[in-house]
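For this depiction, one protein chain was excluded, whereas all remaining protein chains were kept in their positions.
Letters are used for the chains, namely A and B, taken in the order the chains are written, and counting of residues starts over at 1 for each.
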Amino acid sequence: MSKKIRVATTSLAGCFGCHMSFLDIDERIVELLEHVEFNRSPITDIKQCGPCDIGLIEGGLCNADNVHVLREFRENCNIIIAVGACAINGGVPAMRNNFTVKECLEEAYLNGIGVENPMIPNDVELPLLLSKVHPIHEVVHVDYYLPGCPPPADAFMKVLTDLLEGKEPSLPKEILHYD
Amino acid sequence: MDSHNGPDNTPGSPIRQQDHLLHHLYNIQQQFQHIPQQAISDLATRLALPISQIEGVVDFYSFFHRSPRGRYDILFSTCTSCGDLAMMQELCTRLGVSKGETAADGSVSIATASCIGMCDQGPALMVNGRTITQLSAQRLEMIAKQVESATPLDQWPAEWFRVQDNVRKNGLLLGTAFETGSALTAAISQGPEALLNEITKSGLRGRGGAGFGTGMKWKFCREAKGDAHYVICNADEGEPGTFKDRILLTSHAHEVFEGMTLCGYVIGAQKGYLYLRAEYRHLLPDLYAVLARRQQAGLLGRNILGQESFSFDIEIIVGAGAYICGEESSLIESMEQKRGIPRVRPPFPVTSGFLGQPTVVNNVETLAAAAQIAVHGSAWFNTQGSDKSDGTKILSISGDCTTPGIYEYPFGVSIQKILDDCGAEHVQAIQVGGPSGTLIGPDEFERKLGFEDLATGGSFMIYGAERDLLAVISNFAHFFAHESCGFCTPCRVGTSLLRNGLDKIVSGHGTQYDMDEMYRMATLVKRRSHCGLGQTAPNPILDALQRFPKLFEERLLHSDYTPHFDLDTSLAEARQLTHRDDAEAHLS
Partner (left out) sequence: MSNSTNNSITIDGREIPFEEGQTIMDAARAADIYIPHLCHRPGLKPHGSCKLCTVDVNGRAASSCTLPAANGQEIANNTPELKEVRKNITQMLFVEGNHFCPSCEKTGDCTLQAVAYHLDMLDGHFPQFYPKRKVDASHKSIFLDRDRCILCELCVRASREVDGKDVFAITGRGMDAHLIVNSESGKLGDSDISTDDLAAQICPVGAIMIKEHGYEVPIGRRTFDLHSIAEPGLEPVILRKGKHADE
C-alpha cells in the first residue's frame, strides 16, 4: 500500500479501557501497522493532532478541555468514530448528572471522607467542569459509532478493516454489545 | 372495558358529580392552595380509590399542585391570541415573584396556562380559576394593588371578570331563535327512529373537527348493547384559538342541553354529562340555573314531557387543565376519575365508552345543531353548506384583525371572505383549526372551509405581516410538548425533541442538519403516535417548512453542525464555584 492511513486516538471522560481493548488485537497490530500510522494517541505520545483520516474518540465530555480536544480532532480528522459507551451516551461518568457540579465538587473537595485542607481547586490550569457530562455527538458531528464497554478488539478490527477497504463499517450482531 | 390508567370501575355505577374526584381535588386546591399528601390519603379512603390513582390524577392536570401556590394564583395564557407573556413578566417584576414560583409569604404565584379561550378579548389571565380579560398596563397595576392589599377576590371590580360573547356574524344556528323544549316536543312527536333519520339526512357531522357523521354515531350507539347508555357533551374546548363553545354555553345553553337530551332519547340513555373545561368554570352558576329550569319545565328528570319511558338527567364534570381531555376517550378516562390517557381504539366509545358502556361523545356545537335540526328539519340545515359539508360552522376568530369574535358561516365560505369580514389586512398566515389544524399563507386564501378542503374545529388564528411567525410555530411546539399525555413514546419524547430542535433554530443556533432532523422527527411523530394529539402536533412545523421555508433558512447558521447545548452556559456553575472568569473559563 502506497500511503498509510493516519489514525489518531484519545480518551476524554473515559477510563482508557477502550484503548486497552483496542490493544487486545494483540499481534494483529503488526498487520494493522502495515496500513496504518498513528498520529496523536496515548500509543505515540504525540500531543497535537495533525491531519488524519480517522479519529477514535473514547469518553464523553465532562470539562472544557474535553471540548477543546474533541474539536481539535474534528478539525483534523476526516472521520470521527465515537468509541465506547461513554463517548456514545456519557456512560458511567454521566451518572454524576444526577447531581449539580456544586454537589460534586463539595463532596470531592470539601465534605468528603478523608479530605484534608478542604478547598475547591481554582487554578487556571485546571479545566472547568461542564454542568453535565455529554456524549460527543452533542458537540461535533460523529461519523460512526462503536459501542461497548469496552468494544471488543474484534469490533475495532472490523470497523478499521472496513474503512481500510473503503466500505461502510458495519458490526455483526455477535460483536454488537453495549456492555 | 378498556382502560390504561387505573383499575376498572364497576359498570353501571356512575360517579355523582358532587363525589367526583376532580371536584374534591378542586375544593382542596382552593382551600390549601395545593393538594397535601394527607388529603390524598384521606380521599383515597373516602372514595375507596388507590392512593396512586389519586396521585396520578393530581400530577396529570395542570391546575392541581403538590406544593402550595399563592393565595392569589395567577395564570397568564400562553396562547398567541389571548396571552401576553411580556405582561406576565411585568407583573412578576411588579410583585417581586419569579415565574412559576410562589412568593415567600405565600401571597401570590404567577405562572402560565395553555390557551384559556379568551382569544377575542385578550390579553387574559386567570386568578384562582377566575378569568380576567382585556388586560392593559393600567389594569395590571390595579391587579397588583389588589394583591398587595390582600383584597378578597369577590371584592375586585366585577367588570374585570366580564366575559363578552362578541358575536359578529349570525348564521343558521346563532341567528335562529330557539324555543325551549321545542326540539324535544318535535322529537317525541316523530319518535326516536324518525328523529335519527332526520339527523342523518341533515348531513350533520361532528363539529370538533374530525367530522364523523352524527347520525351514524347515534345509530351505532343506539344499536350497541349495554347495561346503560350515556351521552357526553365534550365542552373541553382546549384547542388554542377556540372559544365558540363558551358562547354556546353562555347564550345557547338550552340548545346544548336539549341536544344532549335528544341524543339520550335516540340512543336510549338516561344520563348525560357535560365535561366542561376548567377555564370555563365561571359558566357553572348559569349552567346549573338552566338545568334547574329545564328540570322544572319537565324537560329533564323523570317522564320527560309526560313520556313514561323517557327519563334523562344531566350532570356537569369540570376538568382541571389538560388539552388531551378534548380527545373523547381521554375525556372518558378523566370522567372515570383517572389520568386523561387516550384509550386503544377499537373499541370505540359508541360500543364501549363511559364505564364500558355505549356512549356518544359529541361536541357542544354538534348537539346545539342537532336540537335545531329536530325543530326545523334536515332540509333547513343542509340547504346551506358545501358538497360534503352540510350546514354552517361557528368560527372563533382571533389574532390580527379589527373585529375578533364569533362568526357563523355556511361551509364552503372562502378564507378571503372571512378575512374581509373580520377586518384582517396584510395577513401573513392563518392557522385554520388551531395548532392541530392547517397553517396557510396568502396564496391559499381562496381555499374554502369544509371537510373536503380546510377542515376546522372552529379556531381561526390570523397572523399579520408584522408577526414573528417562527415564534408562533415555536409557541405551538411548546404547547404540544406541554400537553402530551406521555402515554406513547413517539409523542411523549418526540414532541419534546421537536420543541428543543425548534428552539435551537429559532435562537439562531441551528443548521441544515437540525432542519432535516426536525422534518424527520415531525414525520415520525405524526405517523406513529397513538392519538390525535401526537398525530397533529407536528402540523404547524410541517406546514411552515412547506409553505414558509425562508423563515427557517433565515435563522440557520451556515455550518455543518453546531452543539446541542450552550457550551459556555454549561461552564457557568463551575465558574461561579471557582470564582474564575479567565479566558480558559469560557467556551465559545
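Of note:
By definition in this document, a contact is a pair of C-beta atoms (placed from the backbone, for glycine too) under 8 Å apart; a residue touches a chain by one contact, two chains touch by 3 or more.
The structure displayed is predicted, hence computed values, not measured ones.
Residue in contact with the omitted chain (choice from B:Val432, B:Leu497 or B:Ala522): B:Leu497. Interface note: of A:Cys49, A:Ala85, A:Leu105 or A:Ala153, the residue touching the hidden chain in the full complex is A:Ala85. The residue touching the chain not shown here, chosen from B:Thr489, B:Ser507 or B:Gln546, is B:Thr489. From the options A:His19, A:Lys132 or A:Lys158, the residue with contact to the unseen chain in the full assembly is A:Lys132. Residues touching the missing chain, restricted to chain B, are 2, 4-7, 41, 50-53, 55-56, 58-60, 322, 339, 344, 346, 481-490, 492-497, 500, 520-521, 524, 527-530, 564-565 (touch as defined at the top).
The chain not displayed touches chain A at residues 82, 85, 88-92, 94-95, 97-98, 132, 134-135, 137-138, 142, 144-147, 149, 171, 173, 176-179.
One rule holds for everything that comes next: only the chains that are shown with their structure count from here on.
Centre-to-centre spacing of chain A and chain B amounts to 49 Å, using the average Cα coordinate of each chain.
Remark: chain B residues 513, 560-561, 563-565, 567, 569-575, 577-580, 582, 584-585, 587 touch chain A in the complex.
Interface residues of chain A facing chain B in the complex, by the touch rule stated above, are 64, 67, 100-102, 105, 120-122, 124, 127-132, 134, 138-141.
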